[in-house]
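One chain of protein is taken out of this complex; the other chains stay put.
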Amino acid sequence: MDLWANLYGGFEIALTWQNLGLALLGCFLGTIMGALPGLGPSNGVAILIPLAFTLGLDATSSLILLTAVYYGAMYGGRISSILLNIPGDEPAMMTCLDGYPMARKGMAGEALALSGIASFVGAFLATWGLILLAPQLVKLALLFGPAEYFALFALAFATLGGVSSTNQAKSAFAAMLGLGLAMIGVDTQTGVPRLTFGEVHLYDGLDFLVAIVGLFALSEVFVFLEHRHGSADAEESKVKVGRIVPPMPMVIKTIPTMLRTSFLGFVAGVLPGAGASLGSFISYSMEKKLVDKEGTFGTGDPRGVAAPEAGNNAAAGGALVPMLALGVPGSGTTAVLLAVLLSLNITPGPLLFQNNPDVVWGLIAALFIGNLMLLAMNIPMVGLFTRVLLIPPRILMPVVAMVSFVGIYGISGSSFDLLVMIAFGLAGWILRKLDVPLVPVILGTLLGNTMENNLRRAVTIDNGNWWTLVDSPLAITLWAIAIAGFILPVFVGKVVKARMQRRDEEGSLSD
Amino acid sequence: MSDRIFGGFGVLLAVFYAWAALQTEESFLSDAVGPKAFPVIIAIILGLSSAVIALRPDPEPVWPPLARLAEIGAAAVVMILYAQFLPEAGFIIATALAAMYLTWRLGSPVVQSVVIGALTALVIYIIFHAVLGLSLARGPLDAYVDTVVDPVLGAIGAFFEMFGGSGADEAAPEATGATGAGD
Partner (left out) sequence: MKTSIIRAAMAVAALGLAGTAHAESHGFSPENPECIAPANPGGGWDFTCRQVGKSLQDQGLIEKTMQVVNLAGGGGGVAFAEVVNKRGDDNDLIVAASSATATRLAQGAYPGNTMDQVRWLASIGADYGVIAVAADSEITTLPALLDAIKSDPASISVAGGSAVGGWDHLKVLIAANAYGIEDVRSVKYIAFDGGGEAVTQLLAGSVQAFTGDISEAKGFVDSGDIKVIAVLAPERLGGEFSEMPTAKEQGVDAIGANWRGFYAPAGMSDEAYDAWVSKIADLYASDEWKEIMAANGLAPLDLQGADFQNFVSDSVAQIQSISKEIGIIK
């Protein structure tokens, strides 16, 4: 069969000592960059481009190195989410919701190992999806016009209620705050500056990395300062880190979750403009709606750890589909990878699979290899990672703060960004005090511009007719799900609310 | 009460936001929606949700005593100073000082704080600047650190070169010299 011959050829290309070494190096550096707040997959890949060029690597080897970094960062992001409640990169945001509570319950080891397995499953299935379905999936991407994208984003925000907070009004407030912040900067449609108050630094808008590091990492530092003599001092309380290998029943129980969310995440990844963050978010909120009968999501449910991790790693694989087959990057990271391909004189597009089969199949083989390496590397290292919890917060928190500053400054070289980040840190502390969820703020800053642009494109294409937004079967379906997702929690809200209240009294740490 | 104040503040924020959005100067050529519509929609929902928060407040959160608030404020001031002086003082000095302060305020003894702060700065510098290759603010101390770090990097560079396969074994030490003595 053609497929196997191609795959075999791919492995022949990828399985050289040089390429294996590059994959290992990429996985390792990627994991570190993913785990450090402020450095994510996209700047991780960008930082290593010069290395690929200066080593004089050919196209396939460069891609192997850089996709290993990409996958490594997707794995690495979860580590700081689980251990510190600080997402290492934006797709790992949802992993905080259940990962950190698990760690607080003394199950950090289990959470890390389980999320490692979930990441593997997601990425593994997505790679098969890439092989088997790429041509058909491109057609799926073509079903999404501007109106459909807008409906998809609306769906994401509509299902927010109840995912990260008990109070829908506060979720909505947080989402609007995020969207509002995203509007700052030069309007990409007409080129006029908006809400910048004449400040040139704001013309390019606020970087969502600045927002995420400020809101999560710095606010965590402020929380510790607030409780200096309180429960936060981990020196006295004996920290339990849990087992390094998760119990079999826990893994088996989460398998259906992993399969479902791998699929969802993959589809979200395939749609250019949705990306890995949306993949992990939708995976988490859908899974919660589907299986969370007891209201344990958000309190350290293993399924709540498996869902976003399988989802975001599958989305990372899915995002390669439009990049390779259409030349359209579906995420920041794939945009960088696309640049690399172009500068290596390879033009992604409909003919890439025919014109450069060695690149495509070498890459696919590399994805399998990198994924296996990451699993092999991550499970034994769980014990090492959990040691972080043994460091007392009075030492750990300043390190977190300084790493956050360096991560942001190293990318942008701008003191202004640091000031904005401090402002976000203080705002994050106040919002946490008031029980306003932070996840929707990030989601808003992340998706705001794309959402607005798609709205404006859709309406402009239809000459100012806003009804165009509900003009196709796909758009109507998405809106229907969005409305159901928004209304249902209000109806069953009473029951859930009572349950959540109980949860809160137990001292939950939703975010 | 907190939620009522917060909700009220949110409504004001929404009004201000809508006003600021309407100040946007539209260009001659525009699309059917324009740059103001979406921000105004956001402001409306922001205002509505703030009103709901004000009218149906959650239970009162526990606010820290004034001393703790001052602590947080002081930390924020230190961070702001850090951001301002980073480009002049250079990375290592600024980071060490800021880390010392935070470590001290989080309950470490003074001497320990100094040691931990300095180590924090050094380790972060090595990871971000040396291993990951990000350009950080340069100050007086950094050059000394580089002279220690560089030979190690040269060795690692040589290791990479083996992957590259052009067999420049003897070039590696020279390269280290080149980067070390560059500028």
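In order of appearance the chains are A and B, and numbering begins at 1 in each one.
FYI, a residue touches a chain if its C-beta (ideal position, glycine included) is under 8 Å from a C-beta of that chain, and two chains touch if they have at least 3 such contacts.
Keep in mind that what you see is a predicted model, and the values were worked out from it rather than measured.
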| item | value |
| --- | --- |
| Touch criterion as defined above, residue of A:L24, A:I49, A:M250 or A:L375 at the omitted chain | A:I49 |
| Touching residue (missing chain; options A:I13, A:A141, A:I282 or A:V305) | A:A141 |
| Candidate in contact with the missing chain, chosen from A:P101, A:P329, A:P393 or A:G428 | A:P329 |
| Of A:L351, A:A376, A:L390 or A:V470, the one touching the omitted chain in the full complex | A:L351 |
| Positions on chain A contacted by the hidden chain, ascending | 46-51, 53-56, 141-146, 186-191, 200, 203-204, 272-273, 322, 326-329, 335-336, 338-339, 342-343, 345, 347-352, 450, 453, 457, 460-461, 463 |
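Simple rule for what comes next: only the chains that are shown with their structure count from here on.
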| item | value |
| --- | --- |
| Intercentroid distance (Cα basis), chain B paired with chain A, Å | 20 |
| Contacting residues of chain A [partner chain B, same complex] | 18, 21-22, 29, 32-33, 36, 39, 47, 50-51, 55-57, 167, 169-170, 172-173, 176-177, 179-180, 183, 187, 189-195, 197, 218, 221-222, 224-226, 228-229, 233, 393-395, 397-399, 401-403, 405-407, 409-411, 413, 415, 418-419, 422, 425-426, 429, 433-435, 452, 455-457, 459-460, 463-464 |
| Of all residues in chain B, those that touch chain A in their complex | 2-3, 6, 10, 17, 20-21, 24-27, 29-35, 37-39, 42-43, 45-46, 48-50, 52-53, 56, 58, 61, 63-64, 68, 71-72, 75-76, 79-80, 82-84, 86-87, 91, 95, 98-99, 102-103, 105-108, 116-117, 120-121, 124, 127-129, 132-137, 160-161, 163-166 |
